[in-house]
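One structure coming up, written as structure tokens, with questions to follow.
Just one protein chain is left out here, and the rest sit where they should.
In this document, chain identifiers A, B and C correspond to the written order of the chains, with residue numbering beginning at 1 in each.
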Amino acid sequence: MANHAGHAGPHVVPKRLYFAVFFALVVLTWVTTFVSTLDLGRWNIFVALAIAIFKASLVVLFFMHVWYSTRLTKMIVMASLFWLMLLLFLTMADIWTRTWMGVPGR
Amino acid sequence: MITATPPVETKKNYLNQTEGLKSWLLTHDHKRIAILYLLGLIFFFAIGGVFAALIRLELATPAGDLVESNTYNKLFTMHGIIMVFLFLVPSIPAMLGNFLIPLMIGAKDVAFPRVNLLSWYIYVVGGLFVLVALLMGGVDTGWTFYTPFSSSYSNGYVVATGLGVLIGGFSSILTGLNFIVTIHRMRAPGLTWFRLPLFVWAHYATSMLQVLGTPVIAVTLFLLVLERGLHIGFFDPAYGGDPVLFQHMFWFYSHPAVYIMILPSMGVVTEIVTTFSWKKPFGYTFIAFSSIAIAVFGFIVWGHHLFVSGQSAYAGMVFSILSYVVAIPSAIKVFNWTATMYKGSVRATAPMLYALGFIGLFTIGGLTGLFLASLGMDVHLTDSYFVIAHFHYVMVGGAIMGFMGGIHLWWPKIFGRMYSEAWARVAAIIIFIGFNLTFFPQFILGYMGMPRRYHVYPPEFQVLNVLSSAGASILGLGYLIPVCYLVWSLKYGPVAPPNPWGATGLEWQTSSPPPTENFEVTPVVTQEAYTYTSEEVVHVG
Amino acid sequence: MGEKSFQLFPEAASSIAGQVDGLYAYLVLVSAFFSLLIAFLVVFFAIKYRRKNDEIPKPADEHSIGGMVLEIVWSIIPLGLSLIMFAWGASIFFTESRPPADAMEIFVVGKQWMWKVQHNEGAREINELHVPVNRNIRLTLTSEDVIHDFAVPAFRTKTDVLPGRYTTEWFRPTKVGAYHLFCMEYCGTKHSGMIGTVYVMNEADYNAWLGAGSGEGSMAEQGESLFNQLGCGTCHPSAMNKQNGRCPNLNGLFGTTVVLKDGSKVRADESYIRESVLYPQARIVAGYDDIMPTFKGLVTEDGLLKLVEYVKSLGPKNGTESSATAAPTQTSSSPQAPARPAGPARAGNQ
Partner (left out) sequence: MASHAADTHADPHVVSTIQHHFESADQQKDASTIGMWVFLVTEVMFFGGMFLAYFVYRQAYPAAFASASNNTSLLIGAANTTVLICSSLTMALAVRSAAVGKKNLIVLFLILTLLLGGTFLGVKAYEYHDKWVRHEVPGHNFDCRDESGKACIDAGHTPLFFALYFGMTGLHATHMIVGVGIILFLISQARKGAYGPAWHTPVELFGLYWHFVDIVWIFLFPLLYLIDRSAVPK
């Protein structure tokens, strides 16, 4: 098979890998569903988000081939995450600290 | 109209390659799309300008005697929305950037020509929504659309206007996307990143802002439109919503949007200053990276619009200090432009006058931004005329001066005709004087406490307001003069040589106007940008 | 305000105004220096290095040495000057954000397009605010409709007035006189008509003015009658009713930290009381059931402020944090007097 020399060439990943990723995703879906029924207090959301982030990483890295992609693609992915975090965390920083001063509205 | 006046040479260029309205409306040529944008921009600038004139006329007296309060509110709202979303944001990127980036990087076109045309149509559709809202009676929310006023109390056409801005935003996103890919993948052989003209660097940074910021205003306006229609509570406290969240989401885009307006203008000014100082820009890498730094830091300062909005005081402190960080790359640029002139061979042409005006006015605009980033100072100044003066210094004194300078610098390239230099200089000076007379008094008014968006104001503010209105009439005149001599030049101006200014850059190496495919032969770049040599100067006036 | 003549600088009539003006002077000096420097250099270079008509310029030489040094110098100097601006501005802001514990409280409700002011002692006014000179004044503000902004330029202070929330503003007037009060957040058609006057009076005049006010009783007293009228006292143990255990005890509640059903904690401040009346189930106190009905739509913003004042009057703690700095004179043991230096008795200011 002509494996293209250029970086643009398609990367052919073994089918086994796809099935492994798929299997992991399904298992994690049911794990996160099950864990949500346990009372972990405030940790429930963190566990749920951690599993979701892990699942999303699997999809991005393998189904979307970022693992095998150019540095530019990886940078674009990182940039989108970085800016998303800026949006979420800098806004939540306001929400989280609104009661610190003990003066309403400050 | 433009195709009817080809240069005397019979040589084919992008203007006369094909004829007829259809050949323009279905064109994939980035240069023609740029002209289409120019027409839209002039149209919206004229409307926004008329509104500005009415606002200043009303404010000449303290009483509300020219228009009713409701009308006045609609005037400043539509002035802001049209000028920001339909003029300033697309102005330089979609017009000059579209025209020049492929030329500057030696490409035949942008990466996605059809997407480029699509983005113009989206811009037109967005503009039509806003125009329809305007014709139905306008909208009175202020260009910031703050909730819950916009969602529950406004008597204007919020949904139509919001959708117009939302749709227009996608045009901006597609332009930015196109430029990013174009700059990454369409550069001519040998044109490495550090050989790129600084105009291209500025546009790369701008495109980052457009791509990363605009989707957030889109979703914000989407939620606002839902809220307005269905009252679900996204932003209205009556249903549990948080209006400050709306402000966060709005300014997450709208603060970077200021850099979408000013960064391309900075790119233009860099080109003008180096061309007319006939000298390599001082600190190429610093100017290049300061553009990127502005694009990145520009995203972490938005909270300085919310110092008195009920945002937490601690968040306010973080946003305040971050705001000072973004001031540094701007300062670097100003110093570098100044240093570029040192020991240059300076020509005070019309574009150069605009660029020098930009440097002066942007310096004032930037420095007064420092006032507003300082928490204790901002509490007094925010929502006063100081803010109005500050952002007009940046957006009009900065972005529009850069736009005018760029139009003059590249006019011979775009239309193949020279304009009247004498008139152009007169206009530039009139604009500079008119601008300062309009907006400098507003700094003083602001510190005295005159609130923005006031239809009626206490009489002790009148003297300065009259000065401001007088300045506005001079400024208005200043904008009319270029319309006359530029239109005149299309038909009667001397035919422009390929490189009338003795500038460097690939765009000057092809004919004026360029052929449809931009270059006869794909250029190969072998040296850094801005390598001035003595031979080129011979045919320069 | 007073004289309607031409001015270039606003009056300074509060304790913070001098500090803000000082910072302003610094900012103006820095800005003027750099603006003039750049303007001078640009014009000077444009003239000195202008291209002569017959000149064929040589390509300029490279900037070999000095470039990097210059770049660093003109990055560091503005950064240093900026950080002073930040620190100075932040320190003023911190002062502005934290009302002194001894501040007298006044309540402001904004609505399209008027300001309604309620004094703790019961006096009410519209589009006017009367305050005594040289006293710390703390405003608690809320809006009935859209966002407004309570701004007094002569005091160099303002804050947004949000619907559904309380915000706080404080100042200490230093000069007797009448000053502009502006709504500075755009609020609709008559935004520019949402103006008023702040009258700063000397102590005696203020007391006389206050004495001529309404006889409706203090905010807390009005709050108490509303409390009973709404039937809150049938469940909540309060001043009169101490036995019922189905609802949380409001005595001594204000200013304390409440443990909620889900284990999280919340400070019982003005906002919490307000939310508990309107959305009682949003934060359920640990050990209680979600049995309280909502009073949304039954109580106005004015009424809510009165209820808050009443609950406040039941609690030993003052509204402001930093109870350590609270003057001991504030904790009154008298059952009918609210626990704050309200009332006509004025010992001046400590």
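Quick note on the criterion: contacts are C-beta pairs under 8 Å (C-beta built on N, C-alpha and C of every residue); 3 or more make two chains touch, one makes a residue touch a chain.
Predicted model, so just to flag it, every value in this text is computed and none were measured.
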The chain left out here touches which displayed chains? A, B, C
Tell me which of B:Gly137, B:Gly190 or B:Gly240 is the one touching the absent chain. B:Gly240
Touch assignment to the omitted chain, from A:Phe22, A:Trp67 or A:Trp100, lands on A:Phe22
For the chain that got dropped from the picture, name the residues of subunit A it touches. 1-2, 4, 6-8, 10-13, 15, 18-19, 21-22, 25-26, 29-30, 32-33, 36-40, 44-45, 48-49, 51-52, 55-56, 59-60, 62-64, 72-73, 76-77, 79-81, 83-84, 87-88, 91-92, 95-96
On subunit B, what residues meet the omitted chain? 107-113, 115, 173, 177-178, 180-182, 184-186, 211-216, 218-220, 223, 226, 230-234, 239-242, 245, 248-249, 517, 522
Can you list where subunit C touches the absent chain? 261-262, 264, 278-279, 281-284, 290, 294, 296
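Here is the rule we go by: only the chains that are shown with their structure count from here on.
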How would one label the connectivity among the chains shown: line, ring, star, complete, or other? complete
Whole-Å separation of chain centres (CA-atom averages), subunit A against subunit B: 36
So, what's the distance in Å between the C-alpha centres of subunit C and subunit A? 41
Residues within subunit A bordering two or more other chains: 101, 105-106
Scan subunit B for residues touching two or more other chains and write them down. 244, 310, 313
Where on subunit A is subunit B touching in the complex? 72, 79-80, 83, 86-87, 90-91, 93-98, 100-101, 105-106
Note: in the complex, subunit B contacts subunit A through residues 184, 212, 216, 244-245, 248-249, 252, 299-300, 302-303, 306, 310-315, 318-319
Which of the residues in subunit C come into contact with subunit A in the complex? 97-99, 140-141, 159-160, 162, 165-168, 263-264, 266-267, 269-271, 320-322
